[in-house]
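A protein chain is absent from this complex, but the other protein chains hold their places.
Chain nomenclature is as follows: A and B, assigned in order of appearance, with residue numbering initiated at 1 for each chain independently.
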Amino acid sequence: MKDRTKYFAYPYVLWMIIFIALPSFLVLLYSITTKESNGLTTIQFTLENYKKFFDPLYLNILWDSIYLAAISTVICLLIGYPAAFIISNTNLSKRNTLLFLCIMPMWMNMLLRTYAWMTILGNNGILNNLFSLIGLPKLNMLYTKGATIMGMVYNFLPFMILPIYTALSKMDKALLEAADDLGADKKTVFIKVILPLSMPGVISGIIMVFMPAVSTFIIPQLLGGNKNMMIGNLVEKLFILNGDWNFGSAISIVMMVIILISMSIMNKFDVDKEGGARLW
Amino acid sequence: MVKKYLSKIYMGIIFIFLYAPIVVLAVFSFNESKSRGHWTGFTLKWYVDLFHDRDIRLAFYYTISIAIISAIISTIIGTIAAIGINSMKGKAKSLILNVNYLPVVNPDIVTGISLMILYIAFNMDFGFNTMLISHIVFNIPYVILCILPKLKQLDVHMTEAAMDLGATPMYALRKVIIPEIKPGIVTGFLMAFTLSIDDFIISYFTKGEGVTNLSIVIYSMARRGVRPTINALSTIMLSVVLILMILINKRTNGMEKAKKLKEKR
Partner (left out) sequence: MVKKIFLIVMVLLMLFTVAGCGSTEKEVLSILNYDIYIDRDLLKEFEKENNVKIKYDTYSTPEEMYIKAKAGATSYDLIISSEYMIERMINEGMVNKLNFDNIPNYKYIDEDFKNHPYDPNNEYSVPYFWGTLGILYNKNTVDASSESWAMLWDENHSQRIIMMDSQRDSFAAALKLLGYSLNTVNEKELDEAKELLLQQKPLVMAYITDGAPDIMVNEEADMALVWSGEAVSAMAENENLGFVIPKEGSNIWIDAMFIPSTSKNQPLAEKFINFLCSIEATLRNINEVWYSTVHTEAKKQVDEELLNNPAFNIPDEDIEKMEMFRDPKEFIDLYTERWTEIAAQ
């Protein structure tokens, strides 16, 4: 049986070659050719596009994106871990409701939810109106770095909570009891047993938050007022506005490499590849 | 006891954070004034407008039809592929799994751009088809990832037993494997459906003449101030999802209870 069902995968292999491998190859091809290349006869290879990226200007943009995404990831972890911990410790019937409540917001269009934050954070927005009701001065919240970070935390927090929850709930409760019996206090149990055992969840959470955060272009646009260009904005601009597909492709490849490196780290930590699927 | 309250308060704050924008959206869909942030009075006019807005109606039509078709196709391809991948071994298997994983981990913007370049290279007309194919491309990996764990749990002896008893491989597939992995298939389908409905970036790069989806319409509106009609539409959509989920939950709960009762007897 097994031998024969193996062939079931072949059509999809063909599909992957056409729609996953070939497009990636084309991006790679764009990234190592010049703008003047038109078709196979005039193709000119160059590494200029990659060299250009190492200009401090673009490295700055990359660095800024990594920095903002890293801060958001850390905040997600700090907020998300306790939440996952609490959920995994509630009784079974309540647990599903809590999980459901974490996933629910993701069924609403992400752009709309982000837009709603504009209503909340704006200079005459809901929060500022509340502030002035209780006599506080109005604050500039929208169109700041803080708003961008908040937007990322908001959009990607469920990606942090769910994998950590899964790791925590898989944990063998007998281990905790054993530690308890051996006289470990709660703090020690947490640091020596729970935390290490939930590490796969933490790492997959970090990667699942960091990856979309580092490449987003919508959040800095809508909530950051385009004041801090992130790598995603740069790629979008290069393709849509400047028409410099070669340079844009080079940056895409760099982004892909960063992601692949994170992926191999994930593999090392033996995190199984159901990250996305865990959302359900 | 204090700890229990603390954790309740903590979860409460998190849910306020997660739901504040959604509540705001829903509330402002009933707001008289077009501009955001000011409550000027209750109205249902945006819900009425919704049925007259050609842009939104068209975008809704494309969003839903692409979501349904792409979810069905990717569930079918994904299920077959998952069964195949599950019976592979060694390097080939891990290579396929890694390539399959690429669209999941790749930034959406890179996936969108690479597909756009592909369609241009093949001289395809941008439109419904390109958007549909793109959605299938990023849906299948998720379907496979939903089904594989179920296949791993599948008892190999069952299929073998079925075949020993004279079942052809196809028959065993239909009668043994598929029913066993059905939960995975259903989650895969639902996941593909929601991913497709919510997608913006990939659609943005692969859309074509006269074909948009809700995300694209919302994006162009969000840049200059959303019309509350969109708020109205998403309120309706979210309510439908909520009601469906509650119904399904109730049903499964009811079924479990019935099962338990049966067992007790």
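Everything below uses one rule, namely that contacts are C-beta pairs under 8 Å (C-beta built on N, C-alpha and C of every residue); 3 or more make two chains touch, one makes a residue touch a chain.
In this text, all values refer to a predicted model and were calculated from it rather than measured experimentally.
Engineer: Please provide the labels of all shown chains that the missing chain touches.
Structural biologist: Counting the whole assembly, the omitted chain is in touch with A, B.
Engineer: Which of these touches the unseen chain: A:T42, A:N60, A:S132 or A:T188?
Structural biologist: From the options A:T42, A:N60, A:S132 or A:T188, the contact with the absent chain belongs to A:N60.
Engineer: Going by the contact rule already stated, which one of B:K3, B:R54 or B:K89 would touch the omitted chain in the full complex?
Structural biologist: From the options B:K3, B:R54 or B:K89, the contact with the absent chain belongs to B:R54.
Engineer: May I ask you to list the residues on subunit A that touch the chain which is not drawn?
Structural biologist: Touch with the absent chain occurs at residues 57-58, 60-61, 64, 122-124, 140, 142-143, 225-227, 229, 233-234, 237, 239-243.
Engineer: Name every residue on subunit B in touch with the hidden partner chain.
Structural biologist: 35-38, 54-55, 61, 64-65, 68-69, 72, 116, 119-120, 123, 125-126, 182, 186, 208-210, 212, 220, 223-225, 251
One rule holds in what follows: only the chains that are shown with their structure count from here on.
Engineer: Round to the nearest whole Å and give the separation of the Cα centres of subunit A and subunit B.
Structural biologist: 18
Engineer: So in the complex, the part of subunit A that touches subunit B is made up of which residues?
Structural biologist: The contact residues of subunit A facing subunit B are 1-13, 15-16, 19-24, 26-27, 30, 79, 82-83, 86-87, 89, 96, 98, 100-102, 104-120, 122, 124-126, 129, 154, 157-158, 211-212, 214-215, 217-218, 221-222, 232, 235-236, 239, 245, 248-249, 252, 255-256, 259-260, 262-263, 273-277, 279-280.
Engineer: Tell me, which parts of subunit B touch subunit A in their complex?
Structural biologist: Where subunit B meets subunit A, its residues are 7, 10-11, 14-15, 17-22, 24-25, 28, 36-38, 77-78, 80-81, 83-88, 96-97, 99-111, 113-115, 117-118, 121, 133, 137, 140-142, 145-146, 148-149, 156, 159-160, 163, 169, 172-173, 187, 190-191, 194, 197-198, 200-201, 205, 214-215, 218-219, 222-223, 226, 230-231, 234, 237-238, 241-242, 245, 249.
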